[in-house]
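The other protein chains are all here in position, but one chain of the complex has been omitted.
Order of writing sets the chain letters: A and B. Residues in each chain are counted from 1.
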Amino acid sequence: MATPNVQTKPWLESRLPLSTFWRNHVSGYPAERDQPYLATLPGLILGALIFLAVSGAVLSLFYVAAEGSAFHSIQFIARSVNFGWLIQSFHSTGTTMLFAAVYLLLFRGILGSQYKGSGDLVWFLELTLFILLLLVGWLGFVLADGATGYWSLHNAAMAGARLGGLPGAIAEWIFGGPAGPGTLARMVVFHVVLALLLLVVASTLIIARRTTAPPVQRKPVALHPYYTAQYFTAFVIFALIFAILVFFAPHLGENHLNLAAANPLMVPAVLTPPWYLLPLAAIGSIVPTTLGGVIAVIAGLAVLYALPWLDRSRPGASTGLLYRFLVFILGLDVIALAIASAAPPSFITGILIKLFIVWYFLHFLVLTPLTSSTPVGATPVGATPAGGTESK
Amino acid sequence: MRRTLIATAALAITLLAPNARAQDTLNQPHWQSQGAFGSYDKAALQRGFLVYQTVCASCHAAGELHYRDLAGLGFDTAQVAAIAANVKLADGPATPDDIFKNPYPDPAAAAAAFGGAIPPDLSTIVSARPHGTRYVYDLLTGYAAAPSDMTLMPSHYYNIAFPGMQIAMPPALKDNQVTYADGTKATAAQEASDVAAFLTWAADPNLDARKEIGLRATLFLIFLTILAIATKRKIWRESV
Partner (left out) sequence: MAGSGTEAMGHVDHVEAYEAPRRDFLKILTLATGAVASGAIAWPFIDALNPTREAEATAKPIINVGGIAENTAIRVEWLGQPIYIRKLTAKQIADNQFVVPDSLPDPASYGDRVKPGFETFVVVVGLNTGIACELEGNNPSDTRGPFDGWLCPCDGSVYDPLGRVRSGPAPKNLAIPRFTFLNDTQIQLG
C-alpha cells in the first residue's frame, strides 16, 4: 500500500489528521470493482455545481440587480468584461449540462429501482437536489431580465399576490408584494442562498450513497488510482460535451425572445421557460387556477417521492422487463411533454400535453405498482446489483 | 412504375411542404458568420454599418452599442472618432464613448411619432428572433403587394416575413440608397444582406473569438478524452 507522504508535517497531523483521513476515506477507500461510468454522475453534479458557483461569483461582480439595469449589466458583461461572454456562457450552458446530468441521474434511479430498501434516503436527496435546482434555475432565468424572464417573474408574483390564506402569505413573503423595484435584488439573494444549499445537498448525497451502499461483494479496489482515473475520464467527457455547447450552441434550449430586453409594455408571443423547466411548467399550467397549478406541480413531484412505496417489488429483486420498458416510455413521455409545451400553442398540442401529463401520473400511480409486483422476464444482463444503490 | 413513384413523391412533397412562400430559392443568401467555422466578413459589416447609419438609425436605437465598439468592424481610432463626430447629439457631436444615438428622447415620443408602434432596439434583434440573420434579411426584402383579399390596417404594409404579415415599418431599402466605398453594387438585396450581417455582429460581437477558441478547445478535449480513456483502461488492466 502507498506509504504516507514523508513531507507531511507531524505537527499538523497530530492535531488535524488530514492525510490519514485522505488515505482512509478518499485515496485508499475500498470500492466495489467494475462500477459503470454513470456511477460518477453525483461527482459530476457536484463538480458542475462548484463550477457554476465560481462563474456565478465572477458574474456577480458586474451584475446589477435592478429592474431596467439588469439586462444592460449582462450586456456589459458580454461585450466589455474580459472573457465576460465566456463566463456568461459557462454559467448558462453549465446549467443546461447540470440539469441534463440530474435528469439522467433521476432516470437511472427510476430505471434501476435504486430507491428500494435503504436506497430511499439517497432517492429523497436526489429529488431534493432536483427541486432545489429547479428553483435556482428559475431564479437564474428571471435574473437575466430578458423579455420572457421578466414576465415569468411578473406573472408568478402577481399570481402569488392573488392567492389567499397561508399560500398567499407564503407567496407574499417570497416576492415581497407585486413585482417591482427591489424584486430582482431579493431574487439574487435567494439564488445564492439556495445554490449554497444545493452544494450541501449534493455533498450529503455523495456521503449518503457511500453509507447506504451494500457491503463490497468482491475484493475491493482502492479508490486511487482506479476511480480517480474513471472520474477524470468522466469529467473530461463531460467537459468535451460542455465545450461543444458553450462554443457552438451557446443558446441551446433558451427561448430566443429572452435575449431581448424586458419591456413592461409588451408581452412576447411565446412565453416559455428554459428547457429544464418545461415539463413541470406544463404540469402546472394544466389547471387554470393558481392554487390548482401549485397543487399540480406538488403532485407531480410527490409521485416521485412516493416511488419507494408505489414500487411493489421486493428489495433485492431486480425489476422486470416490462417495468423497465415502461420507464423508457416515461422518459420519452417527459421529453415529448417538454417539446409539446414549447411549441406554439394549437389544438393538437393542447391535447397532446394533456395526454402526456395523464400518462405521467398513470405511470407512477397505476403502472408502477402493477408491473413491479410481479416482475416479467429474466433479469437483463448488466442490471444493477441486487439491493438497490451502488457502492461508491 | 418508377415514374409513377417519383411523381407521387413529388406531389406528396408539394402537398406536405409547409407554407412554401414564393421566394428565390436558387440564390439563398449566405453569411460568412454562419456555420461552425464561420467568421465575420468585416467588409460586409462595414457596408452594413453604412446602411444602418444612413437608413435605420433615423428610427431605431441600439442602446447596447457604443461608437467605440465599431473598432471591431476594422475601423481605426481616427475613423471611429470621425463616425462618432458625425452624430449630432442634443449637447453636441458624439464621442466614441457615447451609446448609439437614440432617435427619440423617451419611449413616449417614439410612440407618438409612430402611432404606438415603437421601432424595436436593434442591439440584440438577431439573437431575439429564431434564425435572426435570415429573419432580418427576409423582413427587409419581404415587402410585397398585399393580396386582394386582405385589408391592411392604416399605416401598415404587407410583409411576408413579419408574423401576421402586416408591419408598421415602411419599406426602408431601395437600390443605391448608399454608395459602397469598396465598389459593391448597392442593390436592395445586397443592402439587406449587409445590414443583416452588421446586426448579427451587433448581437454577438465575440463570434470570431468564440468559434476560434471553440475549435481549439474541442480538438484539445478530444485529444485529452482519448488520453484519459487510454490511461483509465491501462490502470484498470494493471494488477486488477
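The rule is simple: contacts are C-beta pairs under 8 Å (C-beta built on N, C-alpha and C of every residue); 3 or more make two chains touch, one makes a residue touch a chain.
Everything quoted here is computed from the prediction, not taken from an experiment.
Enquirer: Relative to the complete complex, which of the depicted chains are touched by the chain excluded from display?
Expert: Displayed chains contacted by the hidden chain, ordered by label: A, B.
Enquirer: Going by the contact rule already stated, which one of A:Leu61, A:Val189, A:Ile298 or A:Val358 would touch the omitted chain in the full complex?
Expert: A:Leu61
Enquirer: Tell me, which residues in subunit B touch the chain that this view leaves out?
Expert: 68, 97, 217, 220-221, 223-224, 227-228, 230-231, 234-235, 238-240
Enquirer: On subunit A, what residues meet the omitted chain?
Expert: Given the touch definition above, subunit A has residues 1-2, 23-25, 28-30, 54-55, 58, 61, 80-84, 86-87, 90, 210-213, 215-216, 219-222, 224-225, 232, 236, 239, 391 touching the missing chain.
Throughout what follows, only the chains that are shown with their structure count from here on.
Enquirer: Whole-Å distance, subunit A centre to subunit B centre, using C-alpha means?
Expert: Distance between chain centres, rounded to whole Å: 35 Å.
Enquirer: Residue numbers of subunit A touching subunit B in their complex, please.
Expert: Residue positions touching the partner: 33, 72, 75, 78-79, 85-86, 89, 147, 221, 225-226, 229-230, 232-233, 236-237, 239-240, 243-244, 246-248, 250-251, 256-261, 265, 269.
Enquirer: Going by the contact rule set out above, which residues of subunit B touch subunit A in the complex?
Expert: My answer: residues 36, 63-64, 69, 107, 120-121, 123-125, 127-130, 132, 163, 203, 205-206, 209-211, 213-215, 217-218, 221-222, 224-225, 228-229, 231-232, 235-236, 240.
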